[in-house]
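With one protein chain held back, the other chains of the complex are shown just where they sit.
Chain IDs A and B follow the sequence of writing; residue 1 opens each chain.
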């Protein structure tokens, strides 16, 4: 049994360890992997994109917990999902957008808090709802046992890239630690002869970093099969002063 | 067997991994959970408050290691504690203040370094004393076996809030990652009709975040049953420019 945790809590306040303790109390031998606790506070899109990178690489039976939840305490629903044999637990605010878009088979349950936690006037959802729900799922409980099926989970609106015969227009969806700009343009939209443009700078599309000179601005297909803007041994985010949402264009020159 | 680690080491220097290796060498199948390594250097109060959040949520038999130890190398004692069935290991500098204040039953041992480590002229206490002590406790050794009982562990001086019939005066004891100001005022001191004041700003006491408008400054009871000052979808620490120790007042207007 293995549970992963993805939050925007940082670790220094002890909230993450409280979640781990609540899991260990219910399911003492469960392995707990930190995915990250460094998601920027409230960054639902960032959490959804990080989760997209790993949820299905873990084996079936793994439980992924996500608590990036700016609306805690308000009336948003708590979800438990079985997607292609992995379970996921977290708030219904869009963090599972890419899981639900890419899973072959998914069942989404609205967690009934009374089925997973003792009644309490004060609730830290990570510790009191999501952690015990995850521990129960890791112990083999079916998602159906935690509440009722819903069919309308919240999804982050994600406009797809627009492709014409001779061009594609997408946007930067993630900026990683190395300053690489990850776009929403899939490798299948790239055609021979395309060049890329971001922030009024034009750059070649190359096969690998090794094809670029140090400091050169390039576009390439990354390990998630998406078009990415990079600077060899540098930061494209700094060179281009680009933010999430910046336009990424490909066309035949 | 599960051991948690709380330090101010950061991770990049390899000191934390050295502690993990020393544990794994003695007790190879022990699960090691990171509580945090991002406690600000030397922040004993911060470590004590983080530990307070999780130590008792873990099941009995868990060993919690705390190494926030600005006095390393000086003559402070090393402690092993059994509190309500959980074991704790770390320096005698106040990090266990809240554990010892809230445990129903606690035995405090001064670790005799010769019982847990090989003699060495140069000692990294985390690696050479606390890690092996924790590994032995996780393996079932009783705290009594690591040294002699003491009755005067160091406690952080923590003035309690002052409550009169119509008011309470406490202070900010922790500022979390979201900029929430956690006070030392317990929920039981709050009376109907109270309003709160911090840094010359007055704010209502509400039941949940959902009762506040975005950007509104509020006081509420947090998940640890303490009065907390918050800004919905914002940072009270920034809005109020408040530090740890700032006065928090409640009274009937």
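Note that in this section contacts are C-beta pairs under 8 Å (C-beta built on N, C-alpha and C of every residue); 3 or more make two chains touch, one makes a residue touch a chain.
Note that the coordinates shown come from a computational prediction; the quantities given were computed from them, not determined experimentally.
Among B:17, B:166, B:207 or B:238, only B:17 touches the chain that is left out of the view.
The omitted chain makes contact with chain B at the following residues, 8-18, 20-22, 24-25, 28-29, 31-32, 34, 41-42, 70, 72-75, 122-124, 127-128. Although one chain is not drawn, its touching partners on chain A can still be listed: residues 2, 4, 6, 31, 33-40, 46, 49-59, 62, 174, 176-178, 187, 208-210, 221-223, 225, 233.
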